[in-house]
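The complex is shown incomplete by one protein chain, all other protein chains being positioned as in the whole.
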Amino acid sequence: MAFTAVLQSEWTKIRTVASTSWTLALVFLVTVGFAALFSATFDPNRLDAAQRATFDPTATSLSSMELGQLAMIVFGVLVVSTEYSTGMIRTSLAAVPRREHFLLGKMAVATALALAVGLLTSFASFFLTQALLGDLGIGIGEENVLRAVTGAGLYLALLALFCMGVAAMLRSSVAAISVLVPFFLIVSNLLVGFEATRTVGQYLPSNAGGRIMQVVPHAFDSPETPYGPWGGFGIMVLWTLAAVLGGYAVLRKRDA
Amino acid sequence: MTPTTTTAEQPGSYSSPLATPRPHLGHALASEWTKLVSLRSTLWTLGSLVLIVVGVGLAVVAQTGDEDFAQINFTTPALIGLLVGQLAVIVLGVLTISSEHGTGLVRTTFTAAPDRHRVLTAKYLVFSMTAFVTTTLSVFVVGVSAAVVRGGSASGPHAAGEWFGALLGCGYVTLLGVLALAIGALVRHSAGAIALMLGLVTLPPVIGGMLSMWVAVEPLGRLILKYNVPVAMMQLFGLQEGGDLGPAPSNFSHLILILLVTGAAVAGSYVVVGRRDV
Amino acid sequence: MIEAVGLTKRYGAKTAVDQLSFQVKPGHVTGFLGPNGSGKSTTMRMIVALDRPTSGHVTINGRPFRELPNAQRHVGALLDAKAVHGGRRARAHLLSIAQLSGIPEKRVDEVLAVVGLQDAARQRTKGFSLGMGQRLGIATALLGDPQVLLFDEPVNGLDPEGILWVRNLMRRLASEGRTVLVSSHLMSEMALTADHLIVIGRGRLLADMGTQEFIAHNSAGFARVRAADTDRDGRETLGTALTKAGGRILQEPDGALRVTGLELPQISDLAHRAGVRLWELSPHRASLEEAYMRMTQSSVEYTSTEDPRAELWEPEPLALPAWEDEAEAAPEVPRTGFYAPPPPGAGGQPFLMPSNPGELASASGNPSPNTPEDTR
Partner (left out) sequence: MIELEGLTKRFGTTTAVDHLSFRIRPGVVTGFLGPNGAGKSTTMRMMLDLDNPTSGTVRVYGKHYRDLSEPLKHVGALLDAKAMHGGRSAYNNLLCLAQSNRIPRQRVDEVLDLVGLTAVAKKKSKGFSLGMSQRLGIASALLGDPEILMFDEPVNGLDPEGILWIRNLMKGLAAEGRTIFVSSHLMSEMALTADHLVVIGQGKLLADLPMADFIQQNSRSYVRLRSPQQERLKDLLHEAGINVVSVPATGTLEIDGVSAEQLGELAARHQIVLHELSPQRASLEEAFMRMTADSVEYHAHAPGMAADNPARPADVPAWGAAHTATRKAGE
């Protein structure tokens, strides 16, 4: 079977449901909107000396990713779980009986879309906020900035893919969202917040993957990490790979 | 006219031997209780709540010494688990109503009981009592264990007020669940309502944190950072946030805020559920 | 007793139910018929106040549904067999509904036995087949032992044993003096179950009359007559004799004659007088399906078009007897089953039943905008 046909089909699927545009629009609007709000109301005089020394204009642009990722989680989950909740999965698998083609096609299309929206979001956010920051703003050509901004887009794409894998394992929107949102927004922050659990927390996908967005290592008193930006990203790739393989194993083994 | 005469009016029509009591709230409460206990999702959500609160709480108690409790309440170890566990209450609150919409059961329910407000009231009552009792029990298991194990002289004096605060904290979590139920009734879509509620609980501290770090002058940032869910809970459990925000709002102002928000949502849900085609 | 007065429901610009007025009386099974999208389900939903009418009202024993003192004890409804939470066990589901109106717990076990689900009572309903779901829905409707019962497509997904059971159940419930309103697309079932019919099309009332009256109004029965094969001229002699006596005749492929306009004893006498021995003389009842199709032709909402490939299949056309000059062809007679064979229609137009659905489609006239039955 031509894999391109599967891709085309999945593209039709993804662009013809309302939840796709809702969630992805929210990713963009929330991230760019809050970044703009932060930078427009920014008052450099309020920073103390240490903060001034480690001030990271790129982080100002990208910190609102923390908020926007909620919508991306929902996007990633719904792409997979609505197949189950609507019963479409039976029709889909009858049309594409090879499970690896089906899952790979779906994930490839959705991840590509997430990457496009992610990059659009991070670059729009960056250029808008740098303009709003005025004198404090920097250009894309500065050291490591391009890596951070591109990395933010990559992070969002990888996040969506991770959520697709988990959703394929759990086969339910409610279960997947209830597990993933606390995992990304609370547990990881909570674990890093305590000295005893910090090391564990740093290896969670959100913290490890988020490292790629930092240009200045200790900006805003962020703790030391045992890995570099790409090392952290690699850790998140491993997490994602595990989730995808888990999702594939469940899809293969269980009756549709 | 008494209810039983209604069927007897028709000559030659069927008359059932069953008694015909006028249904009241008690019936609906029994019904909702059956619904709640007969689903595995209840077990999953409340089970994870208890596990997280008690598990994390006891782990913290084990890791601390008597002297640590000089500054904090005996119930504070339960807080960490509850910050995560509250999400289970929220999920259960949403599911209590949205799963009826998702499966179509709501049509069966409202056909059997056309006085929809009675059903909705029963849902609120059964859910809130269950959530409150479960939360309180888990928190107090941790609190009492801490008091017993770490209640030595080094822990200093502890007032009864801290237990009351914890009780209010459990009430706060319950109100969050009630808010989730109301949102579920308004949105009718499980995943949507859960995402909305989780966003409402988890995002404000992040937003507030960013705002306070960069735009300390913005009263909005302060306000968000003062009045959000985790902060309110920390305060009710006797863990004061850093003092650079100025005087912390009182326990009751947190409760009044959540009561206002929840009350508005609940009122909205009564209006909408009463009118809507299902 | 259910009474609807001027019941209307609009979804935006679409009118799903249009000024519907009818009464459903106790002691009868009342069939509720109409093509897909004619507004049956919407009407039933308005009866139990799930949907609000745009205008008009409907009452049950003189009261609006919402004002009944104990709705479940007065009205039981099966509207959608899948309207249960799949994660709940069957018995728990019924119990929770029973408790809503203070119905005792032992009634739950009673209705489970009535519908034959006692062995599945502890199963989660997610794993139920459509037939089992249907039985659970019927159990829910019976919980309150109500005076008024509504069933929307109750036999959907049931096996023949279950269909037979539902048929008898409906009749028994009505014979106890209850009001029973049943919708169905299976005309054969309706003919066996319903005493009275309410037919709607495009949201409007088309008919409200007894089943027999309805069939008589909208179709005609016929007799099948076969002369002995050993008698060479028998068929022709018989045909001529019957035509002379005023009968209308069509010839079937196996050589039998289809006679309308003459009673069986008359045919028997005519054959006797003509000296023709008969090998078959059987009455064929007019079918409800035929009567229904005739009435609703113009209000069918979703008309399938002819599959271009289906043209390859041609039913064996019925021959026109020599003594009949009008060009007519009778449709093929199904040999068995619920659907009684369709007779030729009145007015010289043969009823276009099983052979050519395309004609039916074109007969429905100008295509009008389609309205989903449920637009929400």
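In this document, chain identifiers A, B and C correspond to the written order of the chains, with residue numbering beginning at 1 in each.
Simple rule for what comes next: a contact is a pair of C-beta atoms (placed from the backbone, for glycine too) under 8 Å apart; a residue touches a chain by one contact, two chains touch by 3 or more.
Since the structure is predicted, the reported quantities are computational estimates derived from the model, not experimental observations.
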Residue among C:Thr30, C:Thr140 or C:Thr211 that touches the chain left out of view: C:Thr211
Which of C:Asp18, C:Asp51 or C:Asp145 contacts the chain that the document leaves out: C:Asp145
Residue of A:Leu29, A:Ala53 or A:Met88 touching the missing chain in the full complex: A:Met88
Touch residues of chain C, complete complex, unshown partner: 34-37, 41, 107, 110-111, 113-117, 119-120, 129-132, 135, 142, 145, 153, 156-165, 167-169, 172-173, 176, 185-188, 191-192, 211-212, 224, 226, 228-229, 264-265, 268-269, 272, 277-283, 285, 289, 292-293, 296, 300, 302-305, 307, 309-313, 334-339, 353-355, 357, 360-361, 367, 369-370, 372-376
Residue numbers in chain A that touch the chain omitted from display: 1-2, 5-6, 8-10, 12-13, 16-19, 82-83, 86-98, 253, 255-256
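Here, only the chains that are shown with their structure count from here on.
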Pairwise touch network: line, ring, star, complete, or other: line
Centroid comparison with chain A (C-alpha atoms), farthest chain: C
Core chain by centroid distance, with centroids computed from Cα atoms only: B
Mean-CA-position distance for chain C and chain A (Å): 56
Chain centre separation (chain B, chain C; CA means) in Å: 50
Contacts with 2+ other chains: residues of chain A: none
Multi-chain contact residues (two or more partners), chain B: 41
Residues of chain B that touch chain A when the two form their complex: 41, 45, 63, 80, 83-84, 87-88, 91, 95, 190-191, 194-195, 198-199, 202-203, 206-207, 210-211, 213-218
Residues of chain B defined as touching chain C within the complex: 3, 6-7, 9-10, 12-18, 20-24, 27-28, 30-32, 34-35, 38-41, 99-100, 103-115, 119, 275, 277-278
Partner chain B, residues of chain A touching it in the complex: 34, 38, 41-43, 46-47, 51, 60, 63-64, 66-67, 70, 74, 77-78, 81, 173-174, 177-178, 181-182, 185-187, 190, 196, 220
